[in-house]
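The complex appears here without one of its protein chains, the remainder shown in place.
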Amino acid sequence: MANKMQKKSPTQEGLSRRWENIRRNWYKFSRNSLSIIGLVVICIILFFTIFAPFVSPYPESAGKFINFYEASQPPSLTHLCGTDAFGRDILTRIFFGCRYSLMMGATVLLLIVPVGVVLGLIAGYYRDSWLDIVIMRITDIFIAVPPLILALAVCSVLTPSIFNAMLAISIAWWPWYTRLVYEIASSLKDEFFVQSAEVIGANKMHILFREILLNCLSPILTKMSLDMGWVILIGSSLSFVGLGAQPPTPDLGSMVADGSKYLPDQWWISVFPAFAIMLIVLGFNLFGDGIRDTLGVERG
Amino acid sequence: MSKPLLEIKNLHVWFKVFGGILKVLDGVNFTVRSGEKVGLVGEAGCGKTTTMKAIMRLLSMPPAIIPKGEILFKGKDILRMNRAELQQIRKEKISMIFQDPTAALNPVFTIGTQIQDAVRFSERSGRKMKKDEIKARAMQVLKEVSIPDQGRVLQNYPIQLSGGMRQRVCISMALVSASELIIGDEPGTSLDVTIKDQILRLLKELAKKHNTSIILISHALGTVKNMTDKVYVMYAGAMVELAKTKDLFAHPLHPYSQGLLASIPRLTGGGIGEGIDGHIPEYINPPKGCRFHPRCKQAMPICKDKKPPFFKISENHEVACFLFQNFGGDCIDK
Partner (left out) sequence: MGKTIKFIAKRLVFSVFVLVGLSMLIFIIARVMPGNPARMALGARAPKWAVERLREEMHLNEPLYVQYYYWAKGALHGNFGISLITRRSVANDIKEFFPASLELALYAGIFMGIIGIVLGTISGWYANTWVDNLVRVISYMGIITPSFVFAIFFVLIFSYVLEILPVMGRLTPGVVPPPSITGIITFDALITGRFNVFFDALKHLLLPAISLAMGPLSQEARITRSSLVDNVQKDYIASERSCGIPERTIMFKYLLKPSLIPTITIYGLDFAAILGNAFLVELIFNWPGLSRYGMNAMLQKDLNAITAVVLVLGLVFIIANIVVDLTVGYLDPRIGLGTERNGE
């Protein structure tokens, strides 16, 4: 092999290759117009969510507010989505409701991903040991029931609040990450690169986190992007039955539920929050699909 | 000289990918005569499989584009055939053996199902065959490729067979649907060397027995040496040399062929030969003129500008290299 002149230091080489990788991934991502649409939708939602107090037309509507003169107005130029039975502006409440939804999604994921992933790594790497058995059996127990049911059950025994809803969803959702990572980690455990790291004497943390985890990143990232939408969906299902945010806090699910009493005459009270939910899920779904296609995760 | 069985003329194949167009095949010319065994050598990525897939129209048309060229089978252009004619070619005349026998067999169907379907649909006269006829023919063809216990193999799934057996099954399926030409894409490459040898011998016998032409693709020169009558050397999407096998190995003319042969380690000692400096070009931005010129130690100014046509050195030896432009004789192609 011919010796080449080293033009850059190894770190610089590594960094520039990483940058090149990011740019290539971005190119791949951006080729798919649907993924870009997803990203745009998310950005728009984020914008309105973060700046809700500033951009919403009637910020008071997000709290305790009554204005019977303007109650139950259909969508008009002053109230783009109409008002509800208390006279609160629905568009504003949607913005604030999105806040809670996104916060719920982010918090739940932030909680369960580290826990689930670490457990999966440990169980997979120490495959066939008692660690594996204990962790995976516990995971199996949690997975035995459909997640919405478990979340409902947990939620119902606690006082209804947003925080408890987040807790409930976390309890129901974490095992899926463990299982995902377990399958990858346990199959990688016998691969040569892991064995050679062991032979060199690399410490276990390094093996788990640098070698194995890096290989799981793509599926984990994909799942996180998609899950954001699902968690918000489950959250709104919970608040639909009254187990999430309590009035007067605006929450998309409970807004749909409240509005359902007035169907079909005052349709706007339910329909616009429902659209908002769908839009959030759509955005994260498109985005997550784009991530999956870009990072090349196997389907099915 | 008999009319050629298969003639590829000036074939260009491009692929549309992220970042542009990969101009992989750049005017390929290739001829096979009846009963001939033709080898095609070149390093990984030079376009051998693409050429073969183009013959059978197995390339996915987006992203592949064929802007120019013809593929004449017995005088008719395959690229312009309609569905029915193409189907006839595939089921009766030409067939292909893929590189990886594991990937080439459908994992969720038994061997029996797959071979019997190949048999049923290859029936020449178009009449419907009876079930036991089909089964008998399937067993017969398995026997021809030296698979023992044919009855049991028919009921097996591909995953239950060893690599060598799978390769033989693929060969048997090719036999069923090819009376005139079999294209072997590196058969046996993924197998043990001894098994590979058996497979190649088998192929040779069968070709002789059924008087079928063979195109044998390989990146291993040794494979080609024993199996073929004439050899094409391919580089970066175009043929660079064509010679009778013996002649190529004795007197390689193109600098690339010389480099290839020089890099084979000799068992008789003398150490490991030197490789060829550089690497195959990027197809997105291929070098102008002769695609080998960046790596060629004997490159001349004209090589950077014009693509060399085939120059005829002797009856069965042609080189696409400007080093030989003064050799007189006809200049073939383009």
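By letter and in written order, the chains are A and B; residue numbering begins at 1 in each of them.
The criterion applied here is as follows: contacts are C-beta pairs under 8 Å (C-beta built on N, C-alpha and C of every residue); 3 or more make two chains touch, one makes a residue touch a chain.
Because the structure is a prediction, the values reported are computed rather than measured.
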Candidate in contact with the missing chain, chosen from A:I66, A:A153 or A:L217: A:A153
Touching residue (missing chain; options B:N29, B:T50 or B:S95): B:S95
Footprint left on chain A by the chain that the document does not show: 137-138, 140-142, 144-150, 152-159, 229, 233, 236-237, 240-242, 256, 260, 263-264, 267, 270, 274, 277-279, 281-282, 285, 299-300
Absent-chain interface as seen on chain B, which is shown: 53, 56, 58, 60, 83, 87-88, 90-92, 94-96, 98, 100, 103-109, 114, 117-118, 121-122, 149, 152-153, 156-157, 159-162, 164-165, 170, 173-174, 176-177, 195
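Criterion: only the chains that are shown with their structure count from here on.
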Whole-Å gap separating chain A and chain B, where each centre is the average of the chain's CA atoms: 50
Of chain B, residues touching chain A in the complex: 18-19, 277
Residues of chain A touching chain B in the complex: 2, 27-28, 31
